[in-house]
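As you look at this complex, bear in mind that one protein chain is not there, while each of the others sits in place.
What follows is chain A.
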């Protein structure tokens, strides 16, 4: 490699610090609050998974800190890259950072590549923008990068146009472009969603290879919990524009403390489980982010919901001794050692009303646990709230 790459700063361990980031979009119907106070930190070399359903604000969060949102978006809060504030920078200033320090990989490789230039030129362009090197050197770097992401015969493939490559290959080219300048942070927004499983495995392998090669930290945004389980160190779960739970990957998968995360795991069919395991869906749909009512946004779909959930939106609080695992639920103490089937019912109905079926209300009736949290000390007697004991839908 003939390109001198800038020496990595070792000054700080935290590369990216997002603090109370909020994004809203004015529309004809009112203000859509797409992201509401998201905070997280990304340490050097780690992979942070952000998981959530469509419309939960996963992508908007990342677009905001890359400065890629339309001008009408209202962004508040702060996002610091190695201590340097990113929000409020103008486009010229952002251009110096984008690609060089922060790189992004989008979902659809066909729209993120230019159809009229060969891929080698597009990779070389990314190098030339930030480095004063010869075109030949940049072109050679392009070949090297294609090799890293596992494209066979890179010397020939570098001359290909995007339409001559398959979806998985194109996505690997996009990864090559993202790593071209050895960025400290790569943000991959649903990098494998449009791909078949065998190709997804190849692309994730390429992403992992790219990350190890340049030692970058990775923000992996996806709705696929399986991808998160295999590739992330820490996980943030988003719902209705907020972080509702965050922790290490083991915390989230084995000790979820927010009903939404628990419900997601329970609703997932698994290849290592047979037909006898039934799924526990989360009934209802995510709320509209336009005129979001007060209280917990998950409340209408939550089997544990009480009066307090209608009134007070729970903050993200620490739920373990180490301080790594946080959850936003008034009743997170009740979820210690519970399975999805303890909280959610095996049901096949879909309701858009307030009725939510509860599998086993013992959990709610366990007053010892409830007494632990003074927050709910004055809610109505818990045993009365057998919400769905008589909803006949279970029987369908």
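The rule is simple: contacts are C-beta pairs under 8 Å (C-beta built on N, C-alpha and C of every residue); 3 or more make two chains touch, one makes a residue touch a chain; residues count from 1.
The rule we apply is simple: contacts and distances are computed from a predicted model.
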item: Which of "ABC transporter ATP-binding protein", "GntR family transcriptional regulator", "Chemotaxis protein CheC" or "Iron uptake protein" matches, in UniProt, the chain that is not displayed; value: "ABC transporter ATP-binding protein"
item: Residue among A:96, A:163 or A:270 touching the omitted chain; value: A:270
item: Touching the absent chain when the full complex is considered, from A:68, A:110 or A:249; value: A:249
item: Contacting the left-out chain in the complete assembly, out of A:32, A:174, A:225 or A:343; value: A:225
item: Option touching the unshown chain, where A:160, A:202, A:246 or A:306 are the choices; value: A:202
item: Residues of chain A in contact with the chain not shown; value: 53-54, 152, 166, 168-169, 196-202, 205, 223-230, 249-250, 253-254, 263-283, 285, 345-353, 393-396
